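Worksheet for the structure shown next.
Omission of a single protein chain aside, the complex is shown with its protein chains in their original locations.
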Amino acid sequence: MIPLSDRKTTNVLLKAEKLTIRFGGLVAVQNFSLSVPAKQIVGLIGPNGAGKTTVFNLMTGVYKPNEGSVHLEDIELTARGAHIIARSGVARTFQNIRLFAGLTVLENVVAAQSWQRRGKSIASLLSWPSVVAEEKEFLKQAKSVLAFVGLSDYEEWEATSLPYGLQRKLEIARALMTRPRVLLLDEPAAGMNPTEKDELAGLVRKICSNYGLGVLLIEHDMKFVMDLCSQITVLDHGEVIAVGTPSEVQKNPKVIEAYLGADSLSDTNSLDTPTGDKLV
Amino acid sequence: MEQLIEYSILPLMLFGITAIQALGLQLILGGAGLLSLGHAAFYAIGGYSAAAFSVYAGPALGITQPFLLMSLSLIAGGFSALIAGLLVAVPCLRLQGDYLAMATLGFAEISGTALKNIESVGGTRGFTGIAKLSSLAWVFVTLGLVWWALSRFRRTGLGMAIQATRDDEIASRSLGINTYSAKLSAFVVGSAIAGIAGALYVHALQFISPDEADFSRSVIIVLAVVIGGMTSLFGSVLGALILVAVPEALRFAPDAIREQRMIYFALIVIFVMLFSPKGLQSLLMRLLPRRKAKTATARGGSK
Partner (left out) sequence: MIDFIQYLFDGLAVGSVYALIALGYSMVFGVLQLVNFAHGELFMVGAYFVMYAISLGLPWPLALALGMCSVGFFAVIMERLCYKPLRGAGKLAPLITAVGLSLLLQNLVQAILGPNPQSYPASLPEGSFSNALKAIFPAPEKIQLPQLPDGLFDWGEIVVRHRDLLIFIVAVAVTLGLELFLRKSRPGRGIRALALQPNAAKLVGVPFDFTISITFFIGAALAVLAGLLQGMADNQVTPYMGISSGLKAFAAAVLGGIGVIPGALVGGLVLGIAERLLVGYDLSTYKDGAAFFILIIVLLLRPQGLLGKARMVKV
């Protein structure tokens, strides 16, 4: 299936240029560049340990790059704090799900907007009308995001008691609450069965078209990535070895070599260990 | 009978005061997940400042009316504890959890030493000659207000940011939450609340000594809150109750048990951490036939 990417919309939202980071003597990522256009789903793939999550961390301010830059349209994001970058419009999910264990599903989503409250806490304590109205509005938005991803029935559940696949959806819903321009998903389909993956793919497309944002996606499931993305960047040992459409990338000899014996990239090829652990 | 009531007033007030102090700690420990081992220091600072106000500043400004004097002393106490909290937290909150605990401990020791060296508030002998401005009403009205404010606070933007930061700092930052300022707010407000408790204390006992700032007192209140249940306001107050009630009850117990009470206290803490991290209040909750957590019932019905 070719995704519904609108090729005419090449408005680039998120742009990483020549990102490099070193940990001690090790160069984890070198000269990494990538663009995420609006309304498109871009894939980032590569063998285990290639540095994909490190790239995410660089783009979201968790790590400061030694070289290179990150921009969201005209806004410079390089070396700014993670929470500033998030407020600018870059949201992400994590490889190991990071939900707020002490909060319910609804509260997890509401918490994502806590910094957007313009009403001061004291006014909130005293139930000042304007603040109460604002709180109601946020609650409404939270519920609608949950409905969008299909979690309305679980609002009062403790977040960590949800089944795994739904926890992933919750993480996505929570990220959406911050009204991002770009959404970075780190292995959202990990540990899901084929039905769940189809559902997820549909959700990601829906998010892309409804919210008009750009999506950057790390995944190991080749079929998932090839079906969903309009463009793919391949990373190996911290460097980009190929960029192109799914079919271009599949045929690229460097890519095939990097995966070392993965027979065909069009098979459902998951590089997870049976227990779902990621090898370092 | 009258004697019994008279006799109970002070312990009751002490319970209320300790409960306020515990609630302040709950915000820091249970709300933000920060281990502050200097909470008693802020309590003491609040107490000393409040006393200094009512003994020196108030009369100098011509304020003698008890209600006004007490209110202003409370504010003085809370405010000075707030500033102290800010001074400690701003640099130390950038540190990892273990380091923060040690740093707050260090601060507690230093402030204790400092208080011992200020002669105008009594030095090592302690501050005496303080008016009895507190009363049962003062204590419990304040307790009620603090409790109410904190429970409303949980649902505010900042309150949720604090809880999110506690649960997962990295995820919180990825959602735009300024985790540093969330932790700072919790620490500072919690310490200010301790200061208010100290202010009430000093005007109840009419005396305060630098030992109140001791790190051992901080440890004890932390452990009490943990035993009671650091995740909830009720749990923290329960912890305060245990802290105040047990020594009172043990007055009638044989010497041996009294001396060993700290041993049992420590054992209970370890037990709680290993088997019931939400504290005794969660054990109590299980006994009550309240509506079960929605997880249990809801989960039964699907997938």
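Labels A and B are assigned to the chains in the order they are written; within every chain, residues are numbered from 1.
The rule is short, and it goes like this: a residue touches a chain if its C-beta (ideal position, glycine included) is under 8 Å from a C-beta of that chain, and two chains touch if they have at least 3 such contacts.
Since this is a predicted model, take the numbers as computed values, not measurements.
Can you work out which residue in B:101, B:146 or B:161 touches the chain that's missing from view?
Looking across B:101, B:146 or B:161, the contact with the absent chain belongs to B:101.
Check the options B:118, B:263 or B:283 and report the residue that touches the missing chain.
B:263
Write the list of chain B residues that the hidden chain touches.
Against the missing chain, chain B presents residues 29, 33, 35, 37, 91-92, 95-99, 101-103, 105-107, 109-110, 113, 117, 170, 219, 222-223, 226, 259-260, 262-263, 265-267, 269-270, 273-274, 277.
Keep this in mind: only the chains that are shown with their structure count from here on.
Can you name the residues of chain A that touch chain B in the complex?
Interface residues on chain A, with respect to chain B: 60-62, 81-83, 86-87, 91-92, 94, 98-104, 107, 110-117, 119, 121, 124-125, 127, 135, 153-154, 156-158, 161, 163, 174-175, 177-178.
Would you mind writing out the residues of chain B in touch with chain A in their complex?
For this pair, the touching residues of chain B are 149, 152-153, 155-161, 163-164, 166-168, 170-179, 231, 293-295, 298-299, 302-303.
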